[in-house]
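Every protein chain but one is kept in place in this view of the complex.
Chain naming follows the written order as A and B, and within any one chain the residues start at number 1.
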Amino acid sequence: MSDQTHMNGEHDIAPGDEEQHSVGERIVGYVVGLGLALLLTATSFFIAGTDLVWQPSIPVALIVLAIAQMGVHLVFFLHITTGPDNTNNVLALAFGLLVVFLVVGGTVWIMGHLNQNMPPMDQFIRMHS
Amino acid sequence: MPAGRTVEGTMLGKLDWSAIPFEQPIPLIAGGVVLVGILAVLIWVVVKGHLPYLWHEWITSVDHKRIGVMYILLASVMLLRGGSDAIMMRIQQAIAYQSQGYLPPEHYNQIFSAHGTIMIFFVAMPFVIGLMNLIVPLQLGVRDVAFPTLNSVGFWLTATGALLVNLSLVIGEFARTGWLAFPPLSELSYSPGVGVDYYAWSLQISGVGTLVAGVNLVTTVLKLRTKGMNYLRMPMFCWTTLASNLLIVAAFPILTATLAMLLLDRYLGFHFFTNEAGGNVMMFMNLIWAWGHPEVYILVLPAFGIFSEVVSTFSGKALFGYRSMVLATMAICVIAFMVWLHHFFTMGAGPDVNAIFGIASMIIAVPTGVKIYNWLFTMYGGRIRFTTPMLWAVGFMVTFIIGGLTGVLVAVPPADFMLHNSMFLVAHFHNVIIGGVLFGAFAGFEYWFPKAFGFRLDERWGKLAFWFTFTGFYVTFVPLYVAGMLGMTRRLQHYDVAEWRPWMIVAAIGMAVLSIGVICQIMQLVVSIRNREALRDRTGDPWDGRSLEWATSSPPPVFNFAFHPDVRGEDAYWDMKLSAQQQSLDHEEPEYHDIEMPRNSPTGFVCAFFATIMGFALIWHIWWMVILGGIGAFATFVVFAWRDHDEYVIPAAEVAAIDRVNLEERRNLVSMAGAI
């Protein structure tokens, strides 16, 4: 959509709705999404089981692949794009992701430090017995 | 064991006659009195033939104004219950010096747990959600919220939670774990009774209700605004509503997940937070506070919004620094998620983690400070009217600054190692929650009451209520700061330290003063209802307001506005009044149209009915009843989805008739103002 319509104050489209496309184009979109998703999944499973790559890089690679695949799903299946009529949907998503990141990252970080300084009870007992 | 007992035992799970606390007269009598009261009201309603009215106009109503009023009513009733708990605790601590006082430990522990739970979840939350429901659609210039029926579901689920908590008074017991049920104390091995289950299931059920309310209000603010109501023209209260509900949507699922984990531990022998098999109690603190800190801002942000409206109206000026206010609100909304560790500095995460969260906690005080300055500058040079809402606002500013400062103090980790879990902490959070949230709720109540009911509240009793509450608050909580400094920890059922005693007595006296404040508030309501004709607000604009809720009649018609107002700037209604005065008045009759409104629906009430059954059955392990409740709830949803007509039409003629009256009053108002 052009800036022109936005100037007139058009609404955002509904999350999940696509901008106007023909049925054929829409099906192609899903096919491409499915193809990419399958490809990324296959790569993940392959990397996890292989000895061909440097082992310490595997976790990072898996996380990167997972994030990429989530992106593919968001764009091709949920049609969340960066278009101007999608601002609100993207903002909500960004806020949600920020919170997810803070909660997961914060928990792992905090609990890591807590475990180090104050080991859980059974470890504690093992250490002192 | 006789055979009969066993059958009964299995049919009703853990429930039998020993659940009724015959040996504890206080809760039993209290519960009995409440029960008799409820029954009396019910009988009165039925005998007088009010039941159809109640059912059609309130219980099944999906009108956001009605739902808002019911939320506030729930909060007010629960405030009395939580307040009684507070009085009992203050008396206990005043007399339990080198003695057991009058409350045995297991009872005292239930009281402080119930007090915190009720005050946060069933007083503060419903009060602010009720005010948001009541006012935000009016301020946005629209006819309803985004999801009217779900809105009703949300309210009734909240009420279910409140009902279950109060049921624990007479059937079984309540948690003895404090308002956040920390494990391992809350695990099955240390709390084998049903107390924690009452706690957890009522919060799970009301939590769903809160989430629904949050989704509804976020969508309402972002997607339903009248023409021309751009983001930066929304009244401050709408902004803080948006921020607060974004926090609800993002934080309440954390509470749900955490309580679900605790319940899994208790019901199915999982090991999230147990001492055995690798469970980790510290993870509970971590997760619950990841919800808990955002929660305090969920509560206080709407209060900030209310004060912004009140201060600007009664200073006769536009809000100073509107954009910085918006920015501060949204900043708080994000930073609220970055400070939760300050609730467990002492658990040993180490200096670097503590330092970072300490600094973040101090940073969040900055936007809060910005807001205080903005309110002061709004008042500066204004023509201030010290009405009751304005008194609450000014009282808030003074009190909240103190609470914020002590907050920053405990956010310094080394200081917190001294003050953590002391009475100082208790004083801090009451300082911000009473001085911030409750004063805000009262200000909003006084300010918007005429809008909801069509008549103003008595100013004399209102001011009395303010001064007693304000004084009572300081007399109660300043001693707690002192006692904390003297080393007194929180949640003591009795103590042997002589220096603490005088402060506890002063605090109990303060509690008495606070109670007089509450009585004044009740008197204000009674007197105002009696004098309602004299206090009638015919214009819809009793305070010379600035935002759109004052542009319609008091109380507003179901459809709020005959036409969607067309907004041209900030302070939309103020602009309209100004331009109307300049242009004289156009006397042309506008062309009215039919209005479609959502139809009433018993979905919320029926859902809550099944939720109550299911919650009760889960608490008492009555599995067949759980399944019954679950099927009922699912069936309700399908029936709701199957409805064919969920809207009805108000014909244009009726809209015109209603609106003409309103317009006439308004013309008189403006021409009178013009004459002055």
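Throughout what follows, a residue touches a chain if its C-beta (ideal position, glycine included) is under 8 Å from a C-beta of that chain, and two chains touch if they have at least 3 such contacts.
The working rule: contacts and distances are computed from a predicted model.
Since a chain is absent, check the UniProt entry for it and pick the matching name: "Pyruvate dehydrogenase E1 component subunit alpha", "Cytochrome bo(3) ubiquinol oxidase subunit 3", "Sulfoxide reductase heme-binding subunit YedZ" or "ABC transporter permease".
The record for the missing subunit names the protein "Cytochrome bo(3) ubiquinol oxidase subunit 3".
Wait, the hidden chain, what does it touch out of the ones we have here?
Every shown chain touched by the left-out chain: A, B.
Looking at B:L222, B:V334 or B:A652, which makes contact with the chain not pictured?
B:L222
Hey, which of B:L15, B:M125 or B:A146 is the one touching the hidden chain?
B:A146
Just the residue numbers, please: which parts of chain A touch the chain that's not shown?
The missing chain touches chain A at positions 3, 6-17, 23, 26-27, 30-31, 33-34, 37-38, 41, 44-45, 48-49, 58-59, 62-63, 65-66, 69-70, 73-74, 77-78, 88-89, 92-93, 95-96, 99-100, 103-104, 107-108, 111, 120, 122.
Given the full complex, what residues of chain B touch the hidden partner chain?
Chain B touches the missing chain through residues 142, 146-147, 211, 214-216, 218-219, 222-233, 249-254, 256-258, 260-261, 264, 268-272, 274, 276-280, 283, 287, 290, 322, 564, 567, 569-570, 634, 638, 641-642, 644, 646.
Convention: only the chains that are shown with their structure count from here on.
Where the centres are mean C-alpha positions, what is the separation of chain A from chain B, in Å?
Each chain reduced to its C-alpha mean, chain A and chain B end up 34 Å apart.
Going by the contact rule at the top, pick out the chain B residues touching chain A in the complex.
Residue positions touching the partner: 222-223, 246, 250-251, 254, 275-283, 286-287, 290, 334, 337-338, 340-341, 347-350, 352-353.
Touching residues of chain A toward chain B in the complex: what are they?
So the residues of chain A touching chain B come out as 88, 95-96, 98-99, 102-103, 106-107, 109-111, 113-118, 120-122.
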